[in-house]
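All protein chains of the complex are present and in place, except for one that has been dropped.
In order of appearance the chains are A, B and C, and numbering begins at 1 in each one.
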Amino acid sequence: MAVHHLNEEVQGNFHYTIGPYSKPVMTVDPGDTIVIETLDAFGGKIRDEKTKPSQVLEFPNVNPLNGPIFVKGAEKGDSLAVHIKAISPRGPQPRGTSCLIPFFGGLTGTKKSPTLQEPLPEIVYKVEITEHDIIWRDRIRFPYDPFVGTIGTSPEIDSINSLTPESHGGNMDLPNVRPGNTIYLPVNTDGALLFVGDCHATQGDGELCGVAIEFPTVTTLDLDLVKGWSIEWPRIESEEYIMSVGSGRPMEDAVKIAFRDLISWMEEGYGFDRYDAYFILTQTARVRIGNMVDPNYSIGASISKQYLAE
Amino acid sequence: MAVHHLNEEVQGNFHYTIGPYSKPVMTVDPGDTIVIETLDAFGGKIRDEKTKPSQVLEFPNVNPLNGPIFVKGAEKGDSLAVHIKAISPRGPQPRGTSCLIPFFGGLTGTKKSPTLQEPLPEIVYKVEITEHDIIWRDRIRFPYDPFVGTIGTSPEIDSINSLTPESHGGNMDLPNVRPGNTIYLPVNTDGALLFVGDCHATQGDGELCGVAIEFPTVTTLDLDLVKGWSIEWPRIESEEYIMSVGSGRPMEDAVKIAFRDLISWMEEGYGFDRYDAYFILTQTARVRIGNMVDPNYSIGASISKQYLAE
Amino acid sequence: MAVHHLNEEVQGNFHYTIGPYSKPVMTVDPGDTIVIETLDAFGGKIRDEKTKPSQVLEFPNVNPLNGPIFVKGAEKGDSLAVHIKAISPRGPQPRGTSCLIPFFGGLTGTKKSPTLQEPLPEIVYKVEITEHDIIWRDRIRFPYDPFVGTIGTSPEIDSINSLTPESHGGNMDLPNVRPGNTIYLPVNTDGALLFVGDCHATQGDGELCGVAIEFPTVTTLDLDLVKGWSIEWPRIESEEYIMSVGSGRPMEDAVKIAFRDLISWMEEGYGFDRYDAYFILTQTARVRIGNMVDPNYSIGASISKQYLAE
Partner (left out) sequence: MAVHHLNEEVQGNFHYTIGPYSKPVMTVDPGDTIVIETLDAFGGKIRDEKTKPSQVLEFPNVNPLNGPIFVKGAEKGDSLAVHIKAISPRGPQPRGTSCLIPFFGGLTGTKKSPTLQEPLPEIVYKVEITEHDIIWRDRIRFPYDPFVGTIGTSPEIDSINSLTPESHGGNMDLPNVRPGNTIYLPVNTDGALLFVGDCHATQGDGELCGVAIEFPTVTTLDLDLVKGWSIEWPRIESEEYIMSVGSGRPMEDAVKIAFRDLISWMEEGYGFDRYDAYFILTQTARVRIGNMVDPNYSIGASISKQYLAE
């Protein structure tokens, strides 16, 4: 049960794509703890409110990720359990960044759904973050409710940019990946190859403008391996619920993926009849929209554990 | 402040389309209370668990609605405020119905998105409902958390079937239309012409299989008129939040409608700058999926009132 | 085989919604011919290139339709066959109109898919139309290739605005509804109640900016009744092909509707095995996008008659 420190120096170059083609920065055993220095989604390039995002961001090199972390014994067909232990802010104040990026966000035409209209203005907010709250401005403060925006294991042969969520996880921007919870990720390649980054100090459902409160952190994870548990999409477990995560477009397809997977989990993991699960979710499910702004939308569908205890 | 009783006899024929072409069953003043005997979404035709929905339902005559109720003084450009006061179950046990209807639901091909696959099996559940809980079976009970599934005012010239939500409200299946909350609906025609029905004893997000716990009720509403407040989409207010409702397809378009309207509400009703509202919703919004099974999907986007108090 | 003249005087008030609630302007027998004076989609209100569409159009009263025409003997479960015989331009030059309407069109945010961006500029083109060509400007001329943009029969209980295509037909904006071809429409109510209007002098696939070359016409139709042929969606027949039309959102759902219906037509009308039809369409089908700008998108999926002759 070793503790590994993946600080910026150990990391060296950060990664902008999640795949099997990067050399692991670290090899760990199941059961180990990793303490990671993450960058913010802009690699710290948006230093003040006068910076224009369009001038400093160089696509596709945005959303830098730590990793890959090689987990000994992980093979295709296993699942990697990542327990989110803690997320602490780091770096000088104001540590937080939100902004409008041209043709990116929930209420603008985008590269994936273009129009002929002019872009929205570029606006940048730099905000102070403590482990208590986020000071948006004098009288508006948001509670500190951090989570990991991007976390994923390597696909088998593809490499997926760090902005796109898919079945391997990735940029889900789902607030349920928060301290206290566990996310299970499919293992598609030897060592699982975990990538992590893009923490948010808080975020509303959907990440409407495209940019939450982005910040650099010290993030602590415990890793475990579930041998022989083959999952297709990320799954999350808290004390109160189990949740399946779907990512796709249009949004209803992401919701269908999440619910279809949750029914499979209820069948295989808890002994439910398929249609019984379908009915019970109809009456009790909770759905959370992670993001409606990334190349795929991410959705979590969950059921309270009280209905699983039968 | 009269109290009107719209029982089944007063109602006479129920309606399956929401439009300006039906004769009002009742005329009321703003401030009045209406106590309504609603039918369940199947008009009571699914009497036991052996009934096949496909044999007793006759489209488009499903989802019967009470009304229209003519509200004196209501004119195009006003809004109708409907305060949900109480929803009580009525009729002999088992009062509740859920079922699978061929080619209807969230995890099946549908008439709006057909495939060549065979339909899912027709299954019917009849369940006991009290004001305390719903007995799904011996050890699984759902809390009684009732709401109005279908509520809407007449469009100006169209008439929209009672299964379809749109800007006039309609079959939103959004649990936030619950006792204690107020829903504002656009007035498009003289008298507003309110239609109500389709109460659910509880429902999960998305109404996954297409049919919540449907039941006949006594539903009590207070009506008010907001003169000169022109709204485009339904809005909901509770003690804790304000919410805009969008209905459309694909689901991201319904979400965009809801958020775009909520920003307008924050601008006009609370003095926010447009982009400030956009940013604050990014960090704090909550989104609820009403249904993902009707001809349009319905979404509520909300913000806590704590952020409106500035 | 009478010939009826539905000129502007006979029509009187034009209609902006297609439903069973309007009094027929004319009653005809199957086999009769109707010669109709249609208005352009703006009811002639856009008179010159200085007119701002947003100032003269009054939603929902746009896209005026002639009718309803009552066809004797038509009952629910029949189909109405409408043979498009001829479409001739009428009125003083420049007879044609195209324009950009704020928040309407294929490359802009819309009311159904809103953003926070500013609208595109309002631009109006008035163009001369003859039965030979359309003079866009000096050296750009488009061939005269007219068709009926909006044609539909009444729904059973709903009334659908003249801008929205659905299973009853309506605002499909599909160029295949052209002279020489026949469109079959479902009969949902006694007399079928046919509405017609919105002719286009030409149009590209998708009607990209939202407004084709709109013009007033004299349109000649032959009507026939196919007793006992119950269809769910519009179908088109030319000398070369048969085509099913689907309208919906997102666009893939409209395509699925069209193909699903075409397979049914091949099974029931031409004796194909279901999967054989599926395979043969995979290799030979042609798909045409009518519109990508209306509240529902319209798609025609067709197969050459050479493959039906087996």
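The rule we apply is simple: contacts are C-beta pairs under 8 Å (C-beta built on N, C-alpha and C of every residue); 3 or more make two chains touch, one makes a residue touch a chain.
Bear in mind the structure is a predicted one, so any value in this text is a computation, not a measurement.
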item	value
Hidden partner chain, touching residue among C:Val71, C:Ala212, C:Ile231 or C:Val245	C:Ala212
Option from A:Gln11, A:Thr51 or A:Thr115 whose C-beta touches the chain left out	A:Thr115
Chain not shown: contacting residue from A:Tyr16, A:Tyr125, A:Phe215 or A:Trp265	A:Tyr16
Contact partner of the left-out chain, one of C:His5, C:Lys72, C:Lys227 or C:Arg286	C:Arg286
Residues from chain B at the interface with the omitted partner, ascending	107-109, 114-120, 250
Where the missing chain touches chain C, by residue	98, 100, 106-107, 120-121, 123, 125, 134, 136, 139-140, 142, 202-213, 249-252, 255-256, 259-260, 263, 275, 278-289, 292, 297, 301, 307, 310
Touching residues on chain A - with respect to the absent chain	16-17, 19, 21, 60-61, 111-116, 156-161, 248-250, 252-253, 256-257, 260, 263, 274-275, 278
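In this text, only the chains that are shown with their structure count from here on.
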item	value
Chain B against chain A, contact positions shared by both copies (same if over half, else different)	same
Turning angle required so that chain B lies on chain C, C-alpha fit (0 to 180°, nearest 5)	180
Central chain of the complex, centres being mean CA coordinates	B
Inter-centroid spacing, chain C versus chain A (mean Cα positions, whole Å)	46
Multi-partner residues of chain B (each touching 2 or more other chains)	249-250, 256, 260, 263, 275, 278
